[in-house]
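Mind having a look at this structure? Questions to follow.
With one protein chain removed, the remaining protein chains of the complex are shown where they sit.
Naming follows writing order (A, B and C), and every chain is counted from residue 1.
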């Protein structure tokens, strides 16, 4: 049914990885209590606590938009603002979900060359207004890895959290690709999250091998007060919770969460290495996670499309290629060859 | 892992039925476009259109609370009200989701002996106030089958929709157990929905054999205008949509949606038949779908609990038993025998 | 232009009392800083602090619906509930404002013979559900004087606040007619509010002689955090604040707030005394503030209307008469005589 060649337009194009699928199959065994009172959910929560080496609070929700918007709404009131990059998914691709869930909080955005926030940008935004005619900053949101395929180092996250804390702001991390960042830095998840000052992490599952589902992880349990009611009211409490939590268990217990991310990053690196010397083609951003952004003349991109490749150009007109757990290295190579060929034949 | 005896406390305790699971497995084949631009989603939508014999609009969302709340928010503004029974799930078990999604619409509830609305109740509620100091009625919501295990006949739905229409109100049907109602009445889904005047139906999947997911079906396409934006903003648009839609395809193409419901209804009937003559025990409501409510002295219910049976008593202190596609007739019989025995040994 | 006889259908029919009007005229003198940074606003806040003998936080908003809804939204999240009487103005006459401002909080209402809450009712409501499928109680709202013209004694308020506190709930007082309650009990405002456990009081101005305006008074300053942003965002921050605050200053400095309330209560008492012995007529509720509810046969009420009197019958079909600072005793007498006459001539 899908025997077209593999495409890399989005890491949402991938299927469910075997470890997650098998865990779901195992959980599909007889009856189980609903709404999270089942053994898989308990075990999946414990697996997260082991991974993060702390007694955090975990909530399983259906998708990333909901995870981010619910987490942010727990950190702000309607008259507050959320500081983030102009490239942040919460700003550009969630159709106003943060505003909706929070009943009106405003996103204060700052542009930066590569979509990353810095302590300076954050401070400038947070202190630009202090009168009651403009929303009061309450929380900072950073994406790790970023929408541009960059990865904040542990020190960079620490510097941001330090600046945030000094301004009385909470720190939210949109970790739709948190696993890719961990793989890149080869660090303990704890070091890249709570030990670096992150208050709430939305850990992405769909881009890491699940069919659907994200985990909202509160390292400061006080911030999670009544969050279960928030999830329920917002239509984010699964009745047959085991089918949302068991796949996470599969990812975490097997180590697939990290293997998948490493493989995705590897494929991005592979493509980048193969094409970056091609005339007319350049890497828009350093390749640090599972994304490759290519700047190239429109004629080259057109030629690439004619060869059957799908990709988006929504960030700075660059062609974006995203890799997931299932990326076929042979197909990555085929893409690389086509890029090289197009680069040779098209005069910029 | 779950080799405790099967329980009937909720139809959310059941797993995923084979037809749905296999469809999901088949869909897990290579890469596919995201956000619904895949073949399974298109086929699942068409399967619904076939089933309902009309060119309706279908949206796949994650759970029933979201389905109902989104549908209602498309039918009312914040200053409107939703007329429903005091027993309605939207009123009793969605933690204020309709109010949240609509930004403040009020539920106007009326009690009735069995949790069903009637045209008279509806008219009385809708006309009780007409000043601007109270929310203006905009939509009627009925549950089919009801939370009390009753089923509205086609004529009853028609009478309600007729009354609603005369009052300028839209008709929403919470069909978390719509399949059970169709099974009971042995009627075409179209006859029980749009041909009877239903504007929007939330067709339940979780209680019908899916792991998760509900379908919001607009028979009046004008009401569905921009509904895809509403879903996206509310965190109800699946990125890997095929895993939400393909199981529906499995249910619909195989006919399992109806078989599952029939089996569940059959088990409820079986239990009811076996126990209704027992002294001290009575059926709280006529058994028409997959629920059995038993009124019995507290001592009997305690004795039943001691025998290891799980059940809720949140409606009028009656013990509720719910059956799903996976109910084991032998286990239903075991439950029936225990009820009969408890009835014999406990003097009311 | 208005030389029709005075009517008592509502205490909103009254004009602005001289003390408030003169204060507004005095404030209309040259230019003044906007948004509350003017001397009248500072003095009005101080006058409230003097009156309540405590360093409370005061916010001037435009009307009672906004005052109540903003105060409640500061005390609850969208997934919380507000416990109140079925007769409460927040439930019956604010068109869903509490739900709107809080983004979905639900009102849990209990009926009582006279519209007053008791600790027992409150406890029963607050403990009726404790699962996440239903909004979690967060705040109790009582109206003083009630919509039925009753007044809670200081001990009754204390008992309610004690019960609320034990349940972890805050206490909000809708004091649209707080002055009338103080006048009735002849007590210090502090004794009837914060000393009795009230967290937030909405002190009514319009019914006390202002043209418009209510004061939201936080006795627990922590609850007022960022409330100025909430007011601004909700369209309740007056630019030329002096015209909202100065009339309060007029009311408070002159003592008119209490004189006005006493006069209104006196007129209610006068009417009640004059008619309660009339055959066929009875006082629906004890007359304790500025309202008189009369139960009488429909024919009598019709006859009264034919004599030109305006009144509402929205509570239990009783005729409601409300008195304000401007009630003319002669006109009250004329109404009383008409009631007595109607009572004599109409056979019940």
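Convention: a contact is a pair of C-beta atoms (placed from the backbone, for glycine too) under 8 Å apart; a residue touches a chain by one contact, two chains touch by 3 or more.
Only a predicted model underlies this, so the values are computations on that prediction, with no experimental measurement involved.
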item	value
Which of A:40, A:100 or A:243 contacts the chain that the document leaves out	A:100
Which of B:22, B:228 or B:328 contacts the chain that the document leaves out	B:228
Residue, one of C:45, C:84, C:97 or C:271, that touches the chain absent here	C:97
Residue, one of C:123, C:232, C:259 or C:307, that touches the chain absent here	C:232
Hidden partner chain, touching residue among A:58, A:88, A:110 or A:132	A:132
Touching residues (missing chain, whole complex) on subunit A	78-79, 81, 92-97, 99-106, 132-135
Those residues of subunit B which, in the complete complex, touch the missing chain	35, 77-80, 103-104, 132-133, 135-136, 226, 228-230, 232-233, 237
Positions on subunit C contacted by the hidden chain, ascending	1-4, 6-7, 10, 12-16, 21, 24-35, 39, 61-67, 69-70, 94-97, 100-101, 103, 206, 211-212, 229, 232-240, 243-244, 326
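By definition in this document, only the chains that are shown with their structure count from here on.
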item	value
Chain at maximum distance from subunit C, centres defined as averaged CA atoms	A
Separation of subunit B from subunit C, taking each centre as the mean of its C-alpha atoms, in whole Å	42
Mean-CA-position distance for subunit C and subunit A (Å)	51
Geometric centre distance via CA averages, subunit B-subunit A, whole Å	34
Two or more partner chains touched - positions in subunit A	35, 103, 229, 232-233, 237
